[in-house]
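Every protein chain except one is present and positioned as in the full complex.
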Amino acid sequence: MGKPNTPSTNSGFWANLRESPSTDDFIKGLWRENPVFVQVLGMCPTLAVSNTTMNALAMGLATTFVLLMSNMLVSSLRFFIPKQVRIASYILIIATFVTITDYMIQAISVDLHKSLGAFISLIVVNCLILGRAEAFASKNTIGKSFLDGLGMGLGFTFALICLGAVREIMGNGTLLGFGVLPGNFQEWIVMILPAGGFFTLALWLLLFNALKEKRAQA
Amino acid sequence: MSLFNFHKNTFKHGVHPPEHKSETNSLPIRQFPFAPVIILPMVQHIGAPAEIIVREGQEVVRGQLLAKAGGFVSVPVHAPVTGTIRKITNVPSISGKMVPGIYLETAPFSNQEVHGNKPVDVETATPEEILQGIQDAGIVGLGGAAFPTHVKLKVPAGKTCEVLLINGIECEPYLTTDHRVMLEQAEDIFLGIRYLLKVTGAKRAVIGIEANKQDAADHLTQHIPADIPVTVQVVPVKYPQGSEKMLITSILGVEVPSGGLPIDVNALVVNVATAAEMGRLLPHGRGILERVITITGPAVKKKGNYLIPIGTPLRYVLEQVGVDEQLSEVYLGGPMMGVAVSNLDISIVKGASGIVAFTEKEVSRPTEILPCIKCGACVEACPISLNPSKLGILAKFEAYERMADEFHLMDCFECGSCAYVCPSHIPLVQYFRLSKSVVRKRSAAKKSAEHAK
Amino acid sequence: MKTESLWYIFINASLINNFVLAYFLGICPFLGVSGKLETATKMGGAVTFVMLISSMCAYGLHAFLIAVNAPFLQLISYIVVIASTVQLVEMFIKKMSPALFRALGIFLPLITTNCAILGLALFQTNKGYGFIESIVYALGAGVGFTFALVLMAGLREQLEFAEVPNVVKGTALTLLIAGILSLTFMGFAGLGS
Amino acid sequence: MLNKTLHISTSPHIVRGVSTTDIMRNVVWALLPVAAYAVYAFGLNALLVLVTAVAACVLTEHYLCRISKKKTTIGDWSAVITGLLLGLSLPPHFPLWMTFAGGVLAIALGKFIFGGLGYNVFNPALVGRAVLQAAFPVAITTWYPAFSADRFGVVDGSILTFPFLEPTYDAVSGATPLAAFKFDGAITETYDLAMGLVGGSTGETCAVLIILGGVYLAVRKMMNWRIPLAVLGTVYVLTALLHWMDSQSYPEPGFMLFSGGLMLGAVFMATDMVASPITPLGVVIYGAIIGLVVVVIRLWGGLPEGVMYAILLANAIGPHIDKWIQPTVYGTTKTSRGA
Partner (left out) sequence: MKKADSQETMAPAAESSKMLRAMVGLGVICALMIVLAFEWTKPRIEQNKAAALEQAIFKVIPGMVSKQTFLLTPDNTLVPAGANVDKNAEVVYAGYDKEGKLAGIAVEASGLGFADVLRVLYGYNPETEKIVGFFVLESKETPGLGDKIEKDPQFLANFAGLDVALKEDKVTLKNPPVTVKAGMKTNPWEIDGITGATISSRAIGAIINSSTTRWVPMLQQQQATLRNTTTN
């Protein structure tokens, strides 16, 4: 799928089983293996709910929660789930936590639930979560899986906020709903439109490409 | 599109470069002086090289056989002058490569009488004998390709030739060779046509002439012998009407199938000068010794149409006609299809129909190549209806296989119309020559690899 | 109150609120499979097909869940039922038409758990569409998805032979084109209103 | 004398005199009367918009060449066209900072990312305009009437809005003929439309001058005449048909042809050769798609005008047209059998 090569997490399969949790399990998801900017996973929610920072934050945290829980459950059940049905089991587990998250958000705020729309439910199909379950949690201890989930989730949240902040500031003149620019700032409405989502993500990727190129030249 | 493609007496697309023919088209053919040394390559034709049958130091007379044909697809070489074989060695050729050849020193003060051989009588000879006679005369296509004429004329089993097309189009700018031949050698041409009709079994012959040579058309029409089925057809002026495929389409309204030959549509095409040469040589059993060449171009002082002995060094030719100080480029052939000469030590060969010399001013073409802007000019110029724009982009990215598989690269016959019109000055046809050779090499490699298996 | 004609539902799902370009659903296949026209077309066909099946499944399931009063099982049941139905259909196609299977087969597992499919099921439920409306909605969504995918594939195939600057090459370029396409599709806004 | 080394080139040794730069320059000539009329009708404001748009495009092109370490390409004049057409397609009082942003976007997003001249798959000027329309929909639909009395004396305040700030509009804004038709069902006289006596985008109002420019280019073979003909023909036929069926709801074809940006779009924007198909038949299909989408958006869509969207959509379909409509290669047709 033309994705940048994911630095393989399962290269040391057997080693991993014995290893104790390390800070790297957590750190890597934030930047080096950032799910959005580096692995280009979970694009749909990234683009769809990043029109405001609040939405981005909420979506990021919801995803992190699901990722964390599913990673832990998958990891703790990894010796009981037969290989043949593992994907189905993961989906079941993820769907469960997504449903729970969905209800929790509704309980917190109907408005928030309305603005995130169906995308909360769509966390189920976010390939990031299934990907971590398959590539990491199913092969690692609970502790490591917890850190991995947290790191990846926060990395995802970070990326969403990167997008959400740019889009909200430019498109609405606000950040998290607070006016951060002069009152007569002219909003660039395109930024909160779907096209703006594509453009903003592309710009971030461009920026990273440019940095990478610069570093390669240096 | 075929809806609009009714037969219009010409082919689709093509270009109209400035003609520049008036500078020489009224100048009668004049005999060119003999050069002191004649250089004769053994590959002046497509096919196997001729095999030399003389030795160094031998004295030869004009018309004497110097080398015999090296096979069926090959023709002999005759001595264009009376003189002495100085050296048998490699000689420079237009391709830049050295090829086997002969240096022949012209005997001063010789009367240069022509040595003949076994005559071929048009009334009594069998087609096979005529074909043999054509080969023995060393005749190749004078239209430019220098393909051995007897090979082309041998109609393959199972095919028939209905129409013989005599190519008097001469669509290249500057050149007036065929024009003068038609005006001055009508009898030879018609005699040649007699031979041709007999050899090919064609039911009729059509002489195709572009409208800018109406005088030649009128002249030939008046002189058509009553007893042979020949007509003259005038077609609109457009490059590359002279290419045999285009000529067939213009005159017969059919297209030669992709990858096919004229005989696939029951036609054969022979250049007028080739026909004239047959009419002149066969009755006397002579070989080709000289040919008509237009020497022209802004850098040439004494422009004209000259009868020049084969093998005359280019340097000698240019010295005789005089060239401008600013001489920059010399082409063998016309400016559209001709080959630029890098070395003046090569000599006139049978296939050369013109020498065009440009000064620096004329060749100061824009050198900057801009990207293709998809203006479509090339698409509307290509007589084969290819998509040179797409081909050009693919060539730039070295996607040669796709060019051949999806965009008919191999159908390109390198007329250069696309490159001529391209406003971005993309060397399209140059790209295509390269691409074609790469494709040919690769498919040959593939084939041999398959063989090896 | 019924306000949407079937025609509007179709236009809305395919052009005005195109799943990819306006809703950001199915971005992964959109980015991943839009490099070659041939695969893009097949992918479009497969997505449309799966959407139709999912739409029917979702309609039936929703009615059932309402009947047994278990709305909380919606998500789980949608994903499980859709995935298994598609698997069944896949097996069926394999038997009945190997040619069709060869054309669509490899894509089916890829897309059963794709968000455009699930999104469609959820949206049609939220919008309260009836059976026929759901099918038209699914058809519109599929056609719109295919349209966007095929347009993108054409553009990307052409841009293979362009001097795209290095920093732009790859996902960034695809996203930028998607943005421009998204702007273009905004021209259809309000169509039929 | 004959010992000098000869220059070698490969055939053909002669080329037609017209260069890409010539073509681009001539398009600018053809656009100048249109631009001049725009200034005449809308005054200083339009002049400022045009100059800003051109400057933005040229500067962006130059700067992008610099950072990508290429020789500057502003000499080929294509950026000037992009700028001119962008300016001509904006409202005459469009704030200058937005105009400038549009120019930057047109070149950067519409051209540079694809590899520059010749590779852009969309019309750069329209990409710029599309982003502007989506970013500042109010500013870009705020119209001013033509021939205001003080148009040469006063520069409108909104046009000089400080960058990134919101313009404040005068109350005098008028509706374009298309908006008047869409929202109030009002039809403007075709004569007024053709002569440019109405409001609208800077350069879209005087159809006659646009047509003249187009004819000049077509005669000089610097523009594909099939495209405007196909676009306008399709619009004409569809509208005539609809008008004939229901003359109450659908306007006359004349109104459709001469109103809005159709003429400018058909003659100068749809004809951007880089972003249009290459074969004669392909080009006709492309034009027909533009015509169809224009009619659909104008008559049934939410927006009053759809030329920009129609052209961009057709640009996106272009590669497919080029893929399916290739010239029929010589010797592969039916006529290639038997004499």
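The letters A, B, C and D name the chains in turn, as written, and every chain counts its residues from 1.
By our rule, contacts are C-beta pairs under 8 Å (C-beta built on N, C-alpha and C of every residue); 3 or more make two chains touch, one makes a residue touch a chain.
The model shown is predicted, which means the values in this text are computed figures rather than measured ones.
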Contacts of the hidden chain among displayed chains
A, C, D
Contact with the hidden chain (one of A:V36, A:M54, A:L67 or A:I93)
A:I93
Return the single residue from A:I81, A:I142, A:L181 or A:L207 that touches the missing chain.
A:I81
Tell me where the left-out chain touches chain D, residue by residue.
137-138, 141-142, 173, 179, 183, 302-303
Which chain A residues would touch the chain omitted from the figure, given the whole complex?
8, 10, 13, 51, 77, 80-85, 88-89, 92-93, 95-97, 99-100, 103-104, 106-107, 109-111, 134-135, 138, 171-172, 187, 189, 192-193
Determine and list the chain C residues touching the chain excluded from the picture.
1, 3-4, 8, 12, 16-17, 72-73, 76, 127, 189-190, 192-193
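Note that only the chains that are shown with their structure count from here on.
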Chain centre separation (chain A, chain D; CA means) in Å:
42
Chain B-chain D separation of Cα centroids, rounded to whole Å:
48
State, to the nearest whole Å, the distance from the C-alpha centre of chain C to the C-alpha centre of chain D.
33
For chain A, jot down the residues that touch at least 2 other chains.
190, 193, 195-196, 199
Residue numbers in chain C touching two or more further chains are 163, 168, 173, 176, 180, 183, 186
As the complex stands, chain C meets chain A at residues 21-28, 31-33, 35, 72, 74-76, 79-80, 83, 113-115, 118-119, 122-123, 126, 166-173, 175-176, 178-180, 182-183, 186
Residues of chain B defined as touching chain C within the complex:
371, 393-394, 396-397, 399
Would you mind writing out the residues of chain C in touch with chain D in their complex?
37, 150-151, 154-155, 157-159, 162-165, 168, 173, 176-177, 180-181, 183-184, 186-193
